[in-house]
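One protein chain omitted, others in place.
Chain lettering (A and B) follows the sequence in which the chains are written, and residue indices restart at 1 in each chain.
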Amino acid sequence: MAARDLGAETQLPPAPGPPYKPSRPIVTLLTDFGTRDAYVAAMKGVILGLNPRVALVDITHEVPAQDLVAGAFILAQAAPYFPPGTIHLAVVDPGVGTGRRALAACARGQFWVGPDNGLLQWAWASSPDLTVVSLTAADYFRPQISATFQGRDLFAPVAAHLSLGVDLLSFGPPVTDPLPLPFPAPVWGPEMIQGRIIYLDHFGNLVSNVPIAELQAWLQNRGLLVRLGSHTISGLSSTYEDAAPGAILALSGSHGYLEIACNRDHAARRLGLGRGATLELFWS
Amino acid sequence: MAARDLGAETQLPPAPGPPYKPSRPIVTLLTDFGTRDAYVAAMKGVILGLNPRVALVDITHEVPAQDLVAGAFILAQAAPYFPPGTIHLAVVDPGVGTGRRALAACARGQFWVGPDNGLLQWAWASSPDLTVVSLTAADYFRPQISATFQGRDLFAPVAAHLSLGVDLLSFGPPVTDPLPLPFPAPVWGPEMIQGRIIYLDHFGNLVSNVPIAELQAWLQNRGLLVRLGSHTISGLSSTYEDAAPGAILALSGSHGYLEIACNRDHAARRLGLGRGATLELFWS
Partner (left out) sequence: MAARDLGAETQLPPAPGPPYKPSRPIVTLLTDFGTRDAYVAAMKGVILGLNPRVALVDITHEVPAQDLVAGAFILAQAAPYFPPGTIHLAVVDPGVGTGRRALAACARGQFWVGPDNGLLQWAWASSPDLTVVSLTAADYFRPQISATFQGRDLFAPVAAHLSLGVDLLSFGPPVTDPLPLPFPAPVWGPEMIQGRIIYLDHFGNLVSNVPIAELQAWLQNRGLLVRLGSHTISGLSSTYEDAAPGAILALSGSHGYLEIACNRDHAARRLGLGRGATLELFWS
């Protein structure tokens, strides 16, 4: 994901959706609803009631409540591994029931359904083809739309209808100005990069906003020195086991961004750091 | 759900199950087993071993341990969004291995499998058609029944056989007296309603036992005043954003009951209240 290009795609003219029809449609779900309540199941019931052939895949329902940045990051991380034609239904929606638009889109050969609040933006980043529509065709909604649960009443049925082959442009008029979600880009200097921790995973790994590919181009085979709080880390590792158990590493992780990890331990707790912490990268 | 009619349906004569056969059978699962252990997977393995075509949908496995009221509420909330013919398998079962009966039923055009302890009652409420049988036909069970895990050995195979089209009446004799689970109905006075918090959701919203439809009929366009602990809330909102961030609202939520919520915050923690708290509703 060329994260720094974010937003550029919103200037592109709308392109038609791909003719691709998967043999078994896939609908993924990402929300901040948790898995304790009936919310997620209600969405799945609505989808399966309209199209029982769908394969439903949970990305996660544990996005921290109303945390658009975490939701956008997880969606952008997971979506590229799904096949063309996959429909991604994402609902982190602090503005539900207000005037914010509801969107469906085609980008990167996949479909996207969710609120117009930036949640989908990072997954679309740099997509050469992007068509976005505002969801206005009420024929594709449930008959009654709850003001507080559009996931069930609006987004779920739209995703189901997409899985049945309904054309994207049937759901409403094209939109060229979906709300952006600024990606907190690192500051690149000639001799230093200032980055930031943007995500904390289940293992306690701290994921930064510094893309590994661009970092390696900048290093040009020179060594790396990372300053993070009062800690200094030397070298760019490729596996956790490059360091002794308990040691802190700077890692070219699976996310495509520089990660701060701890071999066999929880880096965030070890370092007492979390999202928003800054790090400075130097040649060594 | 007309919750106050609960129990009435148990007087109805058993009706035959519907002839509906879904193209791809759906089995939902609701338990208090959590998702850490092998319990839920074992149930799914048993079902797929008998019918690999089933679509399995988790409602939740995070019902608090042995909490029949929470389980019954979540099931009653989720089930109506599933299509006819869906089979709901629910196991919150403090009495497992004792003499309590095991049930399967047809109500509201869907099927239900679970212990006879009230767990299924709220989902059946006011169903015009209800057939309940006691599970006695051991041919449809696993050969050995664990005394502590009937979810795997008894309920899962019965759900799978239902999904294969086995007639409900084949599983055992009809039952007309399934154990009720009293719904804590609000007290309606001429000038005041006394309600209670019956459910606390993942977001911290406090769901009361006061049905919105009946509340609105009672209000007849008058204003609403809610007293809850030391707090007073004015007005009935339809979206979270009707109030300033951090403000407490009385909301006509997606559950069909009056909810107490907090815009962009966790109402239960804000108010220091949980399940069982009482609220008083007045005209204003």
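Criterion: a contact is a pair of C-beta atoms (placed from the backbone, for glycine too) under 8 Å apart; a residue touches a chain by one contact, two chains touch by 3 or more.
Remember, it's a predicted structure, so these values are computed and weren't measured experimentally.
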Review point. Just one of A:Gln77, A:Asn117 or A:Asn209 touches the chain that is missing; which is it?
Key: A:Gln77
Revision key, fill the gap. Where subunit B meets the chain that is not shown, the residues are 33-39, 41-46, 48-49, 52-53, 56, 65-66, 94-98, 146-149, 152
Exercise for review: Touching the hidden chain in the full complex, which residues of subunit A are there? Just list them.
Suggested key: 22-24, 26, 28, 35, 55, 57-62, 74-75, 77-83, 86, 201-203, 238-241, 251-254, 264, 266
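As a working rule, only the chains that are shown with their structure count from here on.
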Review point. Just curious, how far off is subunit B from subunit A if you go by their C-alpha centres, in Å?
Key: 33
